[in-house]
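Note that this complex is displayed minus one protein chain, with the remaining chains in position.
When the chains are written out, they are named A and B in that same order, and each has its own residue count from 1.
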Amino acid sequence: MPEVTSIKKSTEFDLSKEEYSYWGVVWNRFRRHRMAVFGLVILTIIVLFSIITPLISHYEFDTMSLEDRFSPPSSQFLLGTDELGRDVLVRLAYGGRVSLFVAIVASISSLIIGAIIGGISGFFGGWLDNFLMRLVDVLLSIPTFPLLMILAMYFGGSLWNIILIFAILGWMGESRLIRGYFLSIKETEFVEAAFAIGASSRRIIFRHIMPNTLAVLLVSVTLSVGGVILFEAALSYLGLGIQPPTPSWGNMLQRSMEYILGAPTKGGGPPWWLTFYPGLMIFLTALSVNFLGDGLRDALDPRMKM
Amino acid sequence: MPEYDYLVDVRNLKTFFYTEDGVVPAVDRVSLRIKSGETLGVVGESGCGKSVTSLSIMRLIQEPPGKILEGEIFFKGENLLLKPEEEMRKIRGGDIAMIFQEPMTSLNPVYTVGDQVSEAIILHQGLSKKDAIDKVVQMFKLVGISDAERRVNSYPHQLSGGMRQRVMIAMALSCSPDLLIADEPTTALDVTIQAQILELMKELKGRLGMAIILVTHNLGVVAEMAQNIMVMYAGKVVEYASARDIFKTPQHPYSYGLLYSVPRLDRGKSKEPLLTIEGIVPNPYNMPPGCRFHPRCKFRMDICDKEEPPLTAIENSERSVACWLFIRRGKQDFLSEGVI
């Protein structure tokens, strides 16, 4: 076959030497996003701080020292002590573990629920889609915060209850998002090609559609972590979140409010460190998570435009 | 008599784009000349710089990332690159008008087409709203929109693709431009509708006498419309000649390849492979050294990847070619050689 050899020989293709994997490209793009890198760095520091501090500190989160109540930051207590003389630094780290754990687990759980319901809705369509989306409409019409409060009051503010409440109330937005992506990816020619080679629905969902929504899921989960941290703080602030003595940033903030106008501090004046540090942590975490989410959204363009 | 020889005289235009990934030499020392009433076809594949050339003439290059680095664009004897933006705005849509590939995106969906066309007329000719609308109806009739009085009140989505392109042409011609830049005006249209639009453009050109820069990848369209043709490749002019010369005796290997790799209606079915241009269009961030076409050229010589061939004019003709083989051998006859 002379023609074939001529075709083969002549079409010399020079692909770039490096083989960029998908994630390699994503990382390259992510790196250029300064705010996102900043967010990632801050978040990493916060996580490491939360994990490591309790391991190396002399204090436990519930080690009380009544003679040291309301100590301002000093070399002994780097961030001061609270009304029971507990070390704020250690409690902040512990609170970080709790708050981040709640936020991450709750976000992932609600994402899983949202992905399943949105995926079913988008892929199968028809009456099932109609039913599920109307259910979402109804749930979204219920004011979330009062419902959160009622549920938290009813079930009590244990760690797992709080996670459960957030998971149950948080999936609707995500299910709509995923449904939208399923609908549009289902129309692409590569999915049509998968049908044409005889792929089963399961294979098309898990092999062809899901991996292409991964980017959106990641962005969504990141942004939702920030939201849950703020919500948890608000709940705790009302005394309905994680219950003391387990510290969370929210309930630390809430406790501190009682003393904001005055407390028998060592140096006199209000114990500002009780409010400032948990507030700062919540602020920094929410901010850096949002930066990170924005950067991921840009880096993870699902269409992979190069 | 006007005091200029050429309506449009672009000299050594250089438009680059500066992006995060590097510099794109989109238009690199391009020169072109058009006399009043003439049609120049600008031909090339995606990324060859044909659209950037026309946008540069209109001074519609986004800056940043784009920048017109060098060159002169004489229009009626005046250098457009020295004009303040305010004056350019009067020229755009007035003396120079433009139509694009996708008429839907060039029309605003929330206004009627009559409003949009009359806006340009009011802006450039200072007519009252009522007179402007009358003029629009006239223009719509001119471009063959049936039921023009009613159509001025239509919204873009209520019109078919061919109708929308007619509206765009009406808008472009409403201020009697001296130069019309048409960027792939029929690419988005069906072939029977394309025939209508081409016919219309030919007829209007005969009647109104404007010059046209026709940017397209469709060789059939330029063969029908243009007197002169400029073939571009990777930001460079590779050949510039009369339409007859290009189609009958292409001198640059790329022009030749382009012409003879297209399956044509005037040739039959055949199991013989089509002539091909091997390889792919170069990465714009990393243009090949020397002649930019050399990695795909079957006549590649030692000099081709070292030095850039200058655009060399043939004596006593409007024709010029940028190819070392041509410079070395003089006129070449690919057809009888049967190469490629």
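The rule is short, and it goes like this: contacts are C-beta pairs under 8 Å (C-beta built on N, C-alpha and C of every residue); 3 or more make two chains touch, one makes a residue touch a chain.
The rule is simple: contacts and distances are computed from a predicted model.
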item: Chain left out of the displayed complex - its UniProt protein name, from "Oligopeptide transport ATP-binding protein OppF", "Cytochrome bc1 complex Rieske iron-sulfur subunit", "Urease accessory protein" or "NADH-quinone oxidoreductase subunit D"; value: "Oligopeptide transport ATP-binding protein OppF"
item: Among the chains presented, those that the missing one touches; value: A, B
item: Candidates B:G126, B:P263 or B:G330 - the one touching the absent chain; value: B:P263
item: Contacting the left-out chain in the complete assembly, out of B:L274, B:A313 or B:I327; value: B:L274
item: Residue of B:M163, B:A182, B:M201 or B:C304 in touch with the missing chain, whole complex considered; value: B:M163
item: Chain not shown, touching residues in chain B; value: 45-46, 146, 160, 162-163, 190-196, 198-199, 217-224, 243-244, 247-248, 257-259, 261-271, 273-278, 280-281, 296
item: Hidden partner chain, residues of chain A it touches; value: 1, 3-4, 7-8, 11, 13, 15-16, 19-22, 25, 188-190, 192-200, 203, 207-208, 211-212, 214, 302-304, 306
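Note that in this section only the chains that are shown with their structure count from here on.
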item: Computed distance of Cα centres, chain B from chain A, in Å; value: 51
